[in-house]
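A single protein chain has been omitted from the complex, and every remaining protein chain is retained in its original position.
Just so it is clear, A and B label the chains in written order, and each chain counts residues from 1 on its own.
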Amino acid sequence: MNLSGRSLTDISDLSREEIVFLLTKTKSLKENSRGDLPSPRGSGKSVALLFFEPSTRTRTSFEMAAFRLGFRVLNLDATSSSAQKGETIYDTAKNVEALRPHGMVIRHSGSGIPLQISKLLKIPVINAGDGFHAHPTQALLDAFTIHEKFGKISGLNVLIVGDIAHSRVARSNISLLRMMGAKVKVCGPPTLIPPLATELGVEVTDKLDDNLGSADVVMALRMQMERQSSFQVPSLKEYTTRFGITEERLGLVKKDAIILHPGPVNRGVEIMSVVMRDPRCQVIDQVENGVLMRTVLLEEFLGAPL
Amino acid sequence: MNLSGRSLTDISDLSREEIVFLLTKTKSLKENSRGDLPSPRGSGKSVALLFFEPSTRTRTSFEMAAFRLGFRVLNLDATSSSAQKGETIYDTAKNVEALRPHGMVIRHSGSGIPLQISKLLKIPVINAGDGFHAHPTQALLDAFTIHEKFGKISGLNVLIVGDIAHSRVARSNISLLRMMGAKVKVCGPPTLIPPLATELGVEVTDKLDDNLGSADVVMALRMQMERQSSFQVPSLKEYTTRFGITEERLGLVKKDAIILHPGPVNRGVEIMSVVMRDPRCQVIDQVENGVLMRTVLLEEFLGAPL
Partner (left out) sequence: MNLSGRSLTDISDLSREEIVFLLTKTKSLKENSRGDLPSPRGSGKSVALLFFEPSTRTRTSFEMAAFRLGFRVLNLDATSSSAQKGETIYDTAKNVEALRPHGMVIRHSGSGIPLQISKLLKIPVINAGDGFHAHPTQALLDAFTIHEKFGKISGLNVLIVGDIAHSRVARSNISLLRMMGAKVKVCGPPTLIPPLATELGVEVTDKLDDNLGSADVVMALRMQMERQSSFQVPSLKEYTTRFGITEERLGLVKKDAIILHPGPVNRGVEIMSVVMRDPRCQVIDQVENGVLMRTVLLEEFLGAPL
């Protein structure tokens, strides 16, 4: 399967077969990894991380993935005003390409920006999150975590809980999980469910307690106050009362289900501390799997030099 | 030609022969480069990037150059107050030297600081821009871009347009280009021409339209509001009307001329978008050539360890 030189801006850039290929490669990497970094192969490749939004978490995950491959990492923090100095984001991207990295990882608050940039550039672009639109590498690592646990994705019941409207994680997960044959239900305050959710082929509910028991995967989303244009839940306390994964609700979760969260977790808001310690909660596994999946993605997508 | 262990704080640190040597080496690097990074030679060298002024662009160019050589990069962002904590810049530089890098790249808002620091240190210092004074590596990459196009510099007509008074890029380019035998003319609002411009051996004009037709190289400078002590042009709109490289003015530019800009470009101010797309506009080539020239500079100037 040859992904070399292509961009990954959305789950729709991938076929079902390609997703299976990526999951299998990541599994093989994990099994053959002794937790050690391979001695850097001196591949002579480099990747530029162009982050217009701050993200220590995703950035370091890509960085560690690059380290495993012996890639050089060019960190471009474009969040500060100085980085921009009035230049357009497209000029910035063209300028970074002229430094001749083998690929570019982009995060931007504007939906669709990585796609636009990928059309302008000759090198592959990997979307590390754009606005409310997509976060395909997160969806892939989540899929890997689910597949690792159940040996399949098809037929599983996945319940995504929280602010669906502002979540690129939810959007990319819905695309990927449905493509792989999972049944996806979303649960949250009606104000935080996008109007067209049912058109995405997902069931919608605002009753968490009634739906926890049938879920194989419970995916809690982060309450991101910074992404909400106006305050759409009465209070965090109210949100937690109705949608938080609390100790009581943990009793409703299947014994062999898993609980996911893209992080960073607001403990006591989306997930209680006692839930974090439950073996079903795989938040830390997600982080570890993230490095592995991104290692595979960088290796597969970053092609020969220009 | 042995430059090893010397500092580069100004174009006047170089002889004509040394500039020719650097241009030739960069040409050879470009021709032999497949766009790929050479597999890092594990040279065991390191370079400290000590930036007292923010500059993603110049910093990453040096970083990528270091990567090509297999050098380790120590990034010292001295722009934040925490980096300084009341320490003098000279103590900071001595402290960085004590970490034992093989050379130091310095940017500072104060003219002459890199020279002063180079006198204090035993390792080579490369000036990545100091105040209104000098930016020798930019002038060298510009010279390479010009030489690559015309096969020579001597005898060419170079027109530098914009805020000459506050431009270290202009200053270093004038020094280098005149040393190499080009005829340099500067064009800008009289308030932004340094009083002694004619003493630098350059012609001065404020009539862009009358002078575009004879130029082989049109070098537009960035309008840097942040460097102007008071507002010396009535408005950006007026600046653009008189000195912007607009679509109409593009018609006056020679068919085989080139248009340069040190970046980042304020589209619509110094250069219109339509001009950016013109094949004569080599702004992106400049960025690519910058990495190559800086690769040669780091290789040549950073000598044996202390």
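Note that a contact is a pair of C-beta atoms (placed from the backbone, for glycine too) under 8 Å apart; a residue touches a chain by one contact, two chains touch by 3 or more.
It should be emphasised that the depicted structure is a prediction, and the values quoted were computed from it without experimental measurement.
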_One chain is left out of this view; which of B:L29, B:L74 or B:V204 touches it in the full complex?_
B:L74
*Among A:R57, A:K119 or A:K237, which residue is in contact with the omitted chain in the full complex?*
A:R57
*asked:* In the whole complex, not just what's shown, which of A:G155, A:P234 or A:P264 touches the removed chain?
replied: A:P264
*From the listed residues B:S28, B:N95, B:S214 or B:S273, report the one that touches the chain absent from this view.*
B:N95
*Could I get the residues of subunit B that touch the absent chain, sorted low to high?*
42-46, 72, 74, 76-78, 80, 82-88, 91-92, 94-101, 305-306
*asked:* What does the interface between subunit A and the hidden chain look like in terms of residue numbers?
replied: 34-40, 42, 54-57, 60-61, 63-64, 67, 263-267, 269, 276, 284-285, 287-288, 291
